[in-house]
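Here's the structure, in structure tokens; my notes come after.
In this view, the complex is presented without one of its protein chains, the others remaining in place.
A, B and C are the chain letters, set down in written order, and residue numbers restart from 1 in every chain.
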Amino acid sequence: MDNKFPGKDISDSDLKDKFPLAAKKFTNHYSKFKVCGIEFGGKKIPVMAGPNMVENLSMIRKTATSVKKSGASFLRGGAYKPLTFPYRSKKYFETREEGVHWLSIVKKEIKIPVITEILDVRDIDHVCKVTDIIQIGSRNMQNYPLLTECAKTMKPIMIKRHYGASLRDWLGAAEYVLFEGNKKVMLCERGVSVTHTHRSTSRFLLDLQVVPAIKEISHLPVIVDPSHATFWRPWVKDMTLASIASGADGIMLEVHPDPENSAVDPLQPISFRSFSKLMNQMKKVAKSIGRKI
Amino acid sequence: MDNKFPGKDISDSDLKDKFPLAAKKFTNHYSKFKVCGIEFGGKKIPVMAGPNMVENLSMIRKTATSVKKSGASFLRGGAYKPLTFPYRSKKYFETREEGVHWLSIVKKEIKIPVITEILDVRDIDHVCKVTDIIQIGSRNMQNYPLLTECAKTMKPIMIKRHYGASLRDWLGAAEYVLFEGNKKVMLCERGVSVTHTHRSTSRFLLDLQVVPAIKEISHLPVIVDPSHATFWRPWVKDMTLASIASGADGIMLEVHPDPENSAVDPLQPISFRSFSKLMNQMKKVAKSIGRKI
Amino acid sequence: MDNKFPGKDISDSDLKDKFPLAAKKFTNHYSKFKVCGIEFGGKKIPVMAGPNMVENLSMIRKTATSVKKSGASFLRGGAYKPLTFPYRSKKYFETREEGVHWLSIVKKEIKIPVITEILDVRDIDHVCKVTDIIQIGSRNMQNYPLLTECAKTMKPIMIKRHYGASLRDWLGAAEYVLFEGNKKVMLCERGVSVTHTHRSTSRFLLDLQVVPAIKEISHLPVIVDPSHATFWRPWVKDMTLASIASGADGIMLEVHPDPENSAVDPLQPISFRSFSKLMNQMKKVAKSIGRKI
Partner (left out) sequence: MDNKFPGKDISDSDLKDKFPLAAKKFTNHYSKFKVCGIEFGGKKIPVMAGPNMVENLSMIRKTATSVKKSGASFLRGGAYKPLTFPYRSKKYFETREEGVHWLSIVKKEIKIPVITEILDVRDIDHVCKVTDIIQIGSRNMQNYPLLTECAKTMKPIMIKRHYGASLRDWLGAAEYVLFEGNKKVMLCERGVSVTHTHRSTSRFLLDLQVVPAIKEISHLPVIVDPSHATFWRPWVKDMTLASIASGADGIMLEVHPDPENSAVDPLQPISFRSFSKLMNQMKKVAKSIGRKI
């Protein structure tokens, strides 16, 4: 049947030769693994929530407290961010070592596991003392030395898809991590750079079709991040519920105590209140397809 | 807030000047209208199901009987199809007048309303004697004389989005119909021509983000057709459930008595049995978001 | 060699079964044919120039005089235009029958052949009394009844590529014309809907790579229209010269007596003076690759 489709980009021999570790071995072979006691790839759909940037101790403490209360399993928050321009201002900055330190304080205080991004091999040791999952950002999806060095830590790794990357490229990145013997790999869809909707240009289109595409050929859990894809607060709810219905194994959401004054991308985070409400809606949709939040 | 986003393709003045009829007048202004007693734009999500092509009387009769039993509100089926190449064969053809005739027989027998495509102004009279909704196919979305002439019949019209069209282009097409005083207009998303997934090239990516995008600026009901978008049977279920969760006001699905031997696009239709099962899943997801099938 | 490339969208059997008439029969098989004494597909590269819209008799007369003097082989100008929205104003309109009439006057007076668009089968007879080449616009590339009826007139036909169409779709459209026994078919590239440059959203990217792609598999002449692709006057010159260097067999350009006040798309036409200067530059580039304007 497959041979009838002319434009197939991943062949059966690719699955054997290029992605032997990322490819599914047989029907219904899906990876399950636990991070801080929370299972990925199972019936439950973990939620990772928090700000784009760990701006200061107070805001990350408030956020951690609130999202945990609403049912999030992980606190997300960047201390290192690949910002598009080199200029920093009061409203546009990274908190780096300080941000990681604040995450460590909050993690202990609030007792919530943490996911944060690493974008430089020289930060691995330092950040790995705190983070429970390493996030590889879209812009570093094809930074192979970074993938390899992060893999060697044996920490769980979530690889965000580059917005210009095919599934082939993305699985190639996962294969680099698996190749080092690190089996705790998650893929995270966050929108592709195509602009047919009415907010456009440098922005993204959430590719939910890639969820069943991955499930067809790979055993890796798939997370979806609707915040970065939509880049627009009012659409986050609908895309989150759609992500769950599409079969996503996890959800990453941007939540901020004062969304409109977020240091980075203020059009996309949702408030504590919206997040709490959305968690309830997510639970219902998850239940309707036989899963749970 | 809007002004902060540089790449916005539809401005506030566009809404007034270019889409005065398609644009929402105020918050929560959404069109509702009935076709053969079935409401569009309301709480209920009508399902349109059937084959890509009305191949013969027997197959369309079987399909109508089966999809009605499973809960479909409309029978879909093309007699006129914009086929990419001019060559017809035993396996690749249109049934034209005959197909429309078979639809008329089945419609009476099984008592199920019908939606079928018109692609030539010279066929309007003839097809409108049978069809309850006129389908404008993707490839004719910008065929403005066709839109105008179809609009004048005052039949309900469903406009499929061209796979290369922005929301701006698409709403322009809807405005042509509304301009003639025909208010029963539906939009139907069926995938855009972007190929980052692993089946690609001449194929499509389902844009569910466009559902909340439309709801933000327009009052028109949005239908989603996951069959044409995915072009791949195994992904139809997940994308259908995701469409409902995204806020779609209707679902169009390709269902065929013998999917693998469908005359056109045999990789995409689902069987009667799969459809029946999927209807049950759709009902659960619809219920979880406060709607129903 | 071909088999090594996984994502090939047009197979060798497609060339035989789907495009038997559009496909090249053997190496260096390229169609040549004359329109009003001007050869397409040969060493010479005909230039078609004029306004997007035939706005009035005076402007089209001036334009015809000027572009002929500068060396254009054909006068282009639309009387029927597929406008994105149904609203007409002083600045945004079609001139329809009147426009065609003005073209007929100018054609005789200035003695320059004409190319104009047809977008409705009901206009074929009328427009064909005047036009020397029928233009099928991008938005009607997949309007197969229109292609078939236009083909039957045996007039030369130029098919503009839809901005979302693959080469496969486009050659399918050409095959419809060839299938009617009409061999005078030209393809015209005018930009695809992808927006990585800094003017974007509803706008286009000129695909010059498609020129050698067509030459690899088809014998049909390829025209390039840089005006619609760039949608931006300052880029037209560079893209025109690049089109010639890429191997284009013809150039279509928008030229207007008062570009900034053009009725449609005022950002793209160039002035008489710019056109005259560009013709000289085009001649030099054409000569450098062994062709001529």
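Keep in mind that, in the parts below, contacts are C-beta pairs under 8 Å (C-beta built on N, C-alpha and C of every residue); 3 or more make two chains touch, one makes a residue touch a chain.
All of these numbers come straight from a predicted model, not from anything done at the bench.
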{"item": "Option touching the unshown chain, where A:113, A:156 or A:172 are the choices", "value": "A:172"}
{"item": "Full-complex contact with the absent chain, from A:19, A:40 or A:232", "value": "A:19"}
{"item": "Which of C:174, C:208, C:223 or C:270 contacts the chain that the document leaves out", "value": "C:208"}
{"item": "Contacting the left-out chain in the complete assembly, out of C:58, C:261 or C:288", "value": "C:288"}
{"item": "Residue among C:182, C:246 or C:262 that touches the chain left out of view", "value": "C:246"}
{"item": "Absent-chain interface as seen on chain A, which is shown", "value": "7, 9, 17-19, 82-87, 119-122, 139-140, 142-146, 148, 162-166, 168-169, 172, 175-176, 179, 192-193, 200-202"}
{"item": "Absent chain, residues of chain C that touch it", "value": "1, 4-10, 164-168, 192, 194-203, 205-213, 215-217, 229-230, 234-235, 238-239, 241-247, 260, 266-267, 281, 284-285, 287-289"}
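Throughout what follows, only the chains that are shown with their structure count from here on.
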{"item": "Interchain centroid distance [CA atoms averaged], chain A/chain C, Å", "value": "45"}
{"item": "Intercentroid distance (Cα basis), chain B paired with chain A, Å", "value": "33"}
{"item": "Chain A residues counted as touching two or more neighbouring chains", "value": "6-10, 194-196, 200-201"}
